[in-house]
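In this view, the complex is presented without one of its protein chains, the others remaining in place.
Up next, subunit A:
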Amino acid sequence: MQLFPCPFCGPRSESEFHFGGDFGNLRPEGSDVSASEWSAYLHLRANPKGSSSEVWMHMTCGELFRMDRNTVDNTVNSSAELEDTHR
């Protein structure tokens, strides 16, 4: 059982979290998004071996945050609040 650090609640058991996708997989915007661009957004995943930046949701507080962790040894390097991009 892994311990994930929610930036708002501190270290909590992994069962309280939900994976939200790769960090930086931005939604293509606009009216002329190509099929391949949209398909890459929906389906193409980096699936890195080693360090990985991800978005997770802490289900008990409802907050999304960024977590950087290592997919080989499962160490968590950091977690941080998401920046408000639509202010």
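In this text, a residue touches a chain if its C-beta (ideal position, glycine included) is under 8 Å from a C-beta of that chain, and two chains touch if they have at least 3 such contacts; residues count from 1.
Heads up, the rule we're going with is that contacts and distances are computed from a predicted model.
UniProt lists the omitted chain of the complex under the protein name "FAD-dependent oxidoreductase" (options: "ABC transporter permease", "Electron transfer flavoprotein alpha subunit", "FAD-dependent oxidoreductase" or "Succinate dehydrogenase iron-sulfur subunit"). Interface residues of subunit A facing the missing partner chain: 1-3, 18, 20, 27-29, 33, 35, 38, 41-42, 57, 59, 62-64, 73-74, 76, 82, 84-87.
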